[in-house]
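All protein chains but one are shown at their positions in the complex.
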C-alpha cells in the first residue's frame, strides 16, 4: 500500500487510502430466499467450534490446566452435544482446527457419521492476521486436506479462528473455490463477498458476537475475561435473536463451543433453544453448507 | 502551562496549576425551561453515533472483521432504526464522522430527508486529545464542510468521538460559533460552557455513560470489553433515567450506536423506550438542536 | 527491611520476612457493643467519598470529560444526596480530598451545617503507597488543616484514597491521634489497629468492596471498567448486607460516591436502603465518628 507513508496517523490518511482499506472485503449481493427449504419460514444454522486443546496450543501450549480444559471439550462435551442433537433430530456444523481433528480423529468420524458437517477452522487456531501470505495459504490447504483425509468428506466452508481475517484470507478462499465463509458480520442474511470491489463467488454466512457463547462465558485466569453474564440471560439473548429472525423470515445462526456450552449448567441453553425453535412448525434446521446452498440457489 | 514543571506529581502541584486544569472547561449558567415546547413536561433527545467503519479505521484499519461490523451498522442497522423512528413519528440526531458520511452518503441524505438532524462527530473517529491544535481545527472545519456538502444542511452541533475533549476543542467550537456541544456531563440540564472562566455562548447538551448503549454492550475481541449486561437490565436503566427526568421536568438524553443497538436482540430496547415515553401525554421528542434552541430561549 | 535481599521471590522468603510484612498492620481487640445507642440493634454508617475532580487530577488531569464528570458530582449529586438524607433525617459521613474541598468550599460548609461529618480523604486522591514518608505525613497534616479551616470542625477520622495504605499510614494516623480510620477490612465490627503488633489507639471502622458502589458501577472509557451489574442487583447486595448486619446486631457500613450513586437511575438505591433500614424500628443511623465513639465506649 504505497499510498500510505508509514508515519501518517489515520486522521491524516488521504482518502484513497481509507477507501482502499474499507474496500478490501465488502458485502455484495444479498442471498435471501423468500422461503426456506420445504416452505420453512426460518433457517436455524447451529455451529460448534471444536477447538479443544488448540486454544491453548495457539498461545504456546504452556498451560497444562487449559489443555485439560480442551480435553474436557473432547472427552465430555462433544459427546453430550451430539447426543442432544440426535435426540432432537438436528444437524449442525462443526468447525475444527486440523490439529484438534488429528488429536481426536474418532470424534470427527462420529460427527460425520451422524449427519453433521465439518468445516475448516485453521490449523492450530492461529490468527490469520499475523501470517505471511504463503504460510496462510499453505495452512489452509493443509487444513482442508487433513480434514478430508480423516473424514472422507471434502470441506466446502471455513470459519477463521477468532473470526480473524487477513488481507489475504478471502483471496485464498476464492482460489480454493470454497462455497462459503462464516467469519464476518456485515449482514444477517447470506451475501456474496467482494474483494477489492469484485465479486468472488464466495458466500458469507454471517456470524455475530451477540450469538457467540464465548462472548458471555469465556474464562481466562490470567486475563480479565470472566463468565459474568448469567446463563438465563444468554438464553434470553439467543431466544430474542431467534424470535426476530423467525419474524423476519431469515436465518438464526449460532456459534457455540463444546468446552464452553457443554457444561452441566449451560447445556440446557442449547436444548431450550432447539425446543423453542421446534415449537414453531415451519423452521428448517440445517448445516451451514445446506443453508448457503439453498440461499444461493433461491435468492429472491 | 509553565507553572507546572514536568517532574511534579499531582500531589506536588501548586494550587494555581490544578485550579487552571479544572478551570479549562466548566459549567456556567443553567438553561432549564419551566416547560418544554407545547407545554410538555419532559424533552426526549435521542441520538445515534453512526461511526460505522471509522471505529476500526481510527485504530489503524487492520481488522477486516471489525470493518464488516461497521458495514453492518450502515447496511442493516441505520435503515432499521430509521424505520422504527418513522413508525413512532420521532425525530432524532445522528452524529456522523465525516469519513463515515463519505462512505455512506445516501444514508445521510435519507436521514436528513426523514427530518432528523446530523451533527459533527470528528473526521475518522480520532481522539481530539492527541491532536495538535492546528490539526484539530482543520479537521473540525473539514468535517463540518463535508457534512454540509453532502446534506445541504449546516451542522450546528458536535459530539467529539469517544467524548474525548482536548484543551482546544471548546475554543474551536466557539470560533466556529457552534450552537451546542454534546460530549460533556457536568449536569442533567443544558448549560453554557465556560472556557478559562469565561462564557463561550456554546451550550452543552449533556451526555452520560449510564445513558450510552456502548457502555454495557461493547465487544472487542482483543480487549477485555464484553456485552456482559443483560439487555432487559439496560432497558431498565434507560427507563429509570427517563422516569426521573420526566418527574423532574428535565431532559432524557440517550446515546445509541447503530452497530450496537441495531441487533435483532436489542432493537426492542429503543422501541420500548419510545413507547414508554409516548405513554405519557406530555413528552416532547426533539432533535438535539431543537432541545438546545428551546432551552436557551426559554431558560427559567 | 534488611532481612529481605531484593532478589528473593516470595516463595524464597525467610519466615521472619513474611511474618513482618503481615504484621505491619493487623486487627487487634474487637469493639463490639451488645446494643447500639438508645438500645438499637444495628448501626447504619453511610459514607460518601466526595472525590469530584480529584479522581481525574490524581491521574494527571488531562481528561476534560472526566473532569466534567467530577463537576457533576458537586453540581448535581451532592445536593441531591443531601436533600435525600434530610428527607429521612439521616446523618452520614463525607470523606473529602482537600483539593475537592478547596474547589467546592460551600459544599463542605453545607454538609457540616446539615449535621454530617467530614473526614479526611487525601490531598488530591493520591495513592499513599507511592509516597515517601515525609510527603505522606505532610499531606495528611495539610489535608486535616485544610478541612478544619474550611469547616471549622476538627476531623477525627480518615479514609485513604482508593483504600490504599502505605507502610507509614498507620504510624502517621497514630501520631495525629486520629480517632479512627476507615480504609481496611479485617472484620465487620470496629477493631483496634495494631502496628507491628502493638496497639495504636486508632479504631478501624471497616469498609468492604462488596459495600462500595464503585465496584459495580465504575466506568473508565480507556480502561476495562464498566458498570456491568444491574442496579437492582446492587441494591439486593446492599440489602442482604444490611439484613445480616441487623440479624447479627452489628454495623451496616456503606461507601458511596456522589458521582456514581447520584444518577437518576441509581439514587433510588440509597433511598430504598434507608427506607428498608428504617422499616426496622431499632436501627441507629449515625456518622462514622459516632459509631466509632459508641463502639469504643461500649465494647462488650
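Letters A, B and C mark the chains as written, and numbering starts fresh at 1 in each.
What we mean here is this: contacts are C-beta pairs under 8 Å (C-beta built on N, C-alpha and C of every residue); 3 or more make two chains touch, one makes a residue touch a chain.
No experiment lies behind these values; they were computed from the predicted model shown.
Looking at the complete complex, one finds that the omitted chain is in touch with A, C.
Only one of A:20, A:37, A:75 or A:137 touches the absent chain when the whole complex is considered: A:75.
If you put the missing chain back, the residues of chain C touching it would be 9-13, 15, 18-19, 21-22, 24-27, 129, 162-167, 169, 183-188, 208-210, 215-216, 218, 223-225, 228-230, 233, 236-238, 240-241, 244-245, 248. Looking at chain A, the residues touching the absent chain are 53, 57-65, 67-69, 71-72, 75-76, 99, 102-103, 123-124, 126, 131, 135, 139, 219, 221, 224, 226-232, 263-268.
Convention: only the chains that are shown with their structure count from here on.
Taking the definition of touch as given, a chain qualifies here only if it contacts chain B and chain C alike; none does. Between the two copies, chain A and chain B, the C-alpha superposition involves a rotation of 90 degrees in steps of 5. Chain A and chain B, compared by their mean Cα positions, are separated by 34 Å. Spacing of chain A relative to chain C, judged by their CA centroids, is 48 angstrom. The set of chain A residues touching two or more other chains comprises 224, 228.
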